[in-house]
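Right, I'll just put the structure down here and ask away after.
Yeah, one chain of the complex is gone here, protein chain that is, but the others are all in their spots.
The first chain written gets the first letter, and so on, giving A and B; residue counts start at 1 in each chain.
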Amino acid sequence: MLLIHCPYCEADHPELEFANAGEAHIVRPREMSNMSDEDFEAMFFIRDNPKGVSLERWRHVHGCGRFFNALRHTVSDTFLKVYKAGEARPSNDEIAKLIK
Amino acid sequence: MAKSPKATRVLPNQDHLTSNAFVTLEAAPAASRISLRASPRGAAAFAKNIGFDLPAKPSTSKSKSGVVALWLGPDEWMVFSESEPEKSLQPRRDHREYSATDISHRNTAYIVSGSGAQATLNSSCPRDLSQATFPVGACSRTILGKAEVILYRTGKEKFRVECWRSFAPYVWGLLVSGAQDANL
Partner (left out) sequence: MTQPFRIKGAGTLPHTRTIQFTFDGQSYEGYEGDTLASALLANGVHLMGRSFKYHRPRGVVAAGPEEPNALVGITRDRARHTPNVRASVQELYDGLNATSQNRFPTLNFDIGALNSLMSPFFPAGFYYKTFKWPAKAWDALYEPFIRRAAGLGEAPTESDPDRYVNRFAHCDVLIIGGGAAGLAAAQAAAEKSQSVILCDENPAMGGWLLADSDIQIDGQTGAQWAANMAAELATRDNVRLLTRTTGFGYFQHNMVGLVERITDHQARPEPSQPRERMWQVRAKQVVIAQGSIERAMVFPGNDRPGIVLAGAAQKWLNQYGVSVGSRIGVYTACDTAYAAAFDLHEAGIGIEVIVDYRKVVDETILAQAREHKIEVVLGATVAQTTGRLRINGMQVKTATGEQKEFDIDALLMSAGWTPSLHLYSQSRGKPVWDEASQRFLPGESPQDCICVGGCTGTDSMEQVLAEAERALGNKPRKFDIEDDVSTDGGIIGATGNSTEKGKAFVDFQNDVTAKDIALAVREGMHSIEHVKRYTTNGMATDQGKLSNMHGLAIAANLLKKPIPEVGLTTFRPPYTPTTFGSFVGHTRGPLFDPERKTPIHDWAVENGADFEPVSLWQRAWYFPRAGETMHEAVDRECRTTREIAGIFDASTLGKIEVTGPDAAAFMNIMYTNSWDKLKAGRAKYGIMCREDGFIYDDGVVGKLSDTRFHVTTTTGGAPRVLNHMEDYLQTEFPEMKVWLTSTSEQWATIAVQGPKAREIIEPLVTGADISAENFPHMSVVECKVCGVPARLFRISFTGELGFEINVPADYGRSIWDAVWRRAQPLGACAYGTEAMHVMRAEKGYIIVGQDTDGTVTPHDAGLSWAIAKSKPDFVGKRGMMRPDLVREGRRQLVGLKTSDPGKVLEEGAQIVEDPEQPVPMKMLGFVTSSYWSGTLGKSIALALIEDGSLRLGETLYVPMADEIIEVEVTGTVFYDEKGERLHG
């Protein structure tokens, strides 16, 4: 069972309070009607499934209720970083540094 | 027009009470409650209604004259009062910066007290409830078994457990079961 740091509660809490909410940083365009089928497919259906760092969303659903983002290493389950919804995606350089 | 009969209020956990050498479990009295969701400005505006600032730090509470405000999230508080359970804490008018929704009847509460209170809760709650991490005055939404609850530590050996009314029999069952194993 994971121990997850919630960036809003500023504390570590048990996984039982959280719900995973899929991949992070998928942009939902405001003008969706104009999207091509290919763009819609990429946005809605296609997901990464890395052996390595996963950028994912969690919701502290049985806690503060907030959605937030996390970098989790799928091999070790280590959370390299958690950050609030709306904050920028960490650069690949930053992710590489965090892995070390 | 015919005179309408006056309705009576029945709590979902009325008369629930049990205890052993280590822990006492009892239903909390009726309370007036609101769920407050607010922007920072809204929180300041709402504070005027209750006469004190809302707690701003995660998992902390504040209270004054029988009105208690629990921090539940960065834009969410539960405000409750047992002193006037039939009087709504909801302001008269909607506000542009907050939402105050009456949940007096949505929730109900149990009081868990005694030297085995923490052990009783930890039979079903995965939280670290030691005084170092969950001191007196701490509060948080969490889970008890499969039920979502709000824990509020009102004393060294005393907790308030809020849950939705239909979960109350289940929560009670878990607490009774936990109390049987509270002697260590």
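In the analysis below, a contact is a pair of C-beta atoms (placed from the backbone, for glycine too) under 8 Å apart; a residue touches a chain by one contact, two chains touch by 3 or more.
Fair warning: this is a prediction, and the values are worked out from it, not measured in the lab.
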| item | value |
| --- | --- |
| Residue among B:103, B:117, B:139 or B:161 that touches the chain left out of view | B:103 |
| Those residues of chain A which, in the complete complex, touch the missing chain | 1-3, 14, 19, 21, 28, 30-33, 35, 37, 40, 44, 57, 59, 61, 65-67, 75-78, 85-86 |
| Contact set of chain B toward the excluded chain (per top definition) | 1-2, 4-12, 30, 35, 37-39, 75, 94, 96-99, 101-107, 119, 122-128, 130, 133, 145-147, 164-167, 169-170, 173-174, 177-178, 180-181 |
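Following the convention adopted for this analysis, only the chains that are shown with their structure count from here on.
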| item | value |
| --- | --- |
| Distance between the centres, which are taken as Cα means, of chain B and chain A, whole angstrom | 31 |
| Contact set on chain A toward chain B in their complex | 1, 8-11, 13-14, 16-17, 62-66 |
| Chain B to chain A touching residues, read off their complex | 58-59, 72-74, 76, 126-127, 133, 140-143, 148 |
